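Below, a portion of the complex is reproduced, with chain positions unchanged.
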């Protein structure tokens, strides 16, 4: 599988919490990090998702926000991965931010150049990658 | 809180309409504008959302569409904020559009350069910022 999602996390299904239409799927990554995905119940059955199954959690860089100085801040987004800024690529409109997590993985966020400037992002600064559970796509190779 | 979402609206919870899994949260902004957010019921309780509570409604610029000549057009997106184009920043692939609303606030949208060209956007033109309720993240500082 080659896919344009800038963030492709290999992990295993830890738990599935079924709702009426959608299910919440917790994916456990190496190093103990978790990603929460909301997918339809149809997808759970079509992809054969069960606890332990190896999956890929895909997140577009454009779905990821960057949070700095987040102490005491609570957000409705289910995914919040803490780390530090490891790279910045600036364009005229957009900036790509790489955040390295405690487990050594990188998460990439595409944000506006002006948003990056307002945050004062620099390599080495503590920051969190924030994204909503419905932004996550689950993939399996059969 | 410093966050990369280009659109951060300070407001107060006006109403919460609970569903089986998600709730719809109406956020009232200064000047009488409203933003509708869909968040999980878990988030409603974890963030302590109740009518009147001060919150921030966060929307990534990449989640916002720009609508021109919208008379008679109805869209499934719940948020549609009318205003006029106040700034354009053009890159080779993306264009950032600022729309100033009646209450003086700006909403920012990142769209493709070709999409902006097709719309014939110029400063001063009437336009609406359109985004879906699930694209909104609610934040609180505790």
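Each chain carries a letter (A and B) given by its place in the written order, and its residues are counted from 1.
Operating definition for what follows: contacts are C-beta pairs under 8 Å (C-beta built on N, C-alpha and C of every residue); 3 or more make two chains touch, one makes a residue touch a chain.
These numbers come from a predicted model, not from an experiment.
Participant: For validation: placed chains = 2, all identical. Expected total copies in the complex?
Facilitator: Altogether, the complex is made of 3 copies.
The definition used in the following text is that only the chains that are shown with their structure count from here on.
Participant: Please work out the Cα centroid separation of subunit A and subunit B, and write it as a whole number of Å.
Facilitator: It comes to 22 Å between the two C-alpha centres.
Participant: Please output the residues of subunit A touching subunit B within their complex, sorted ascending.
Facilitator: 19-22, 62-63, 65-70, 72-78, 91-94, 97, 109-112, 114-116, 118-120, 130, 132-134
Participant: Help me check something: in the complex, which residues belonging to subunit B touch subunit A?
Facilitator: Subunit B reaches subunit A through residues 1-6, 20-21, 37, 39-40, 43, 46-47, 58, 60-62, 89-96, 108, 110, 134, 137-142.
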